[in-house]
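A single protein chain has been omitted from the complex, and every remaining protein chain is retained in its original position.
So, subunit A:
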């Protein structure tokens, strides 16, 4: 079907880059959390970690890292857990608004979204 890096990779690569760990222990990292590098990549780093640091010189959403690295979002979350642990990156979390939290969208956010759409 699609000739992208994900399909070319053997599943073993997922195992390699994540050390065989799953992503379910990092549920707090939202798919659009913005990741910012706090340090420079170093030669001894795992190559995926170094790639994350390079990509995150400016704020970069978790899903964008996934697309750029050619890895499923779950695998990226695992990589990020390591980097967050060591303080190599920080995460800016999205505006809180979840399905079950009731009245969630502050009027100012909706107004600004509306204005942005009207400018398109």
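For the reader, a short list of remarks on this structure follows.
What we mean here is this: a residue touches a chain if its C-beta (ideal position, glycine included) is under 8 Å from a C-beta of that chain, and two chains touch if they have at least 3 such contacts; residues count from 1.
As a convention for this text, contacts and distances are computed from a predicted model.
Per its UniProt record, the hidden chain corresponds to "Signal recognition particle receptor subunit beta" from the list "ABC transporter substrate-binding protein", "Signal recognition particle receptor subunit beta", "Hydantoinase/oxoprolinase" or "Fatty acid synthesis protein". One chain is missing from the display, and on subunit A it is touched by residues 2-6, 11-12, 14-15, 18, 20-25, 27, 30-34, 55, 57-61, 63-64, 66-70, 72-75, 78, 92-100, 102-105, 107, 109-110, 112-114, 116-118, 120.
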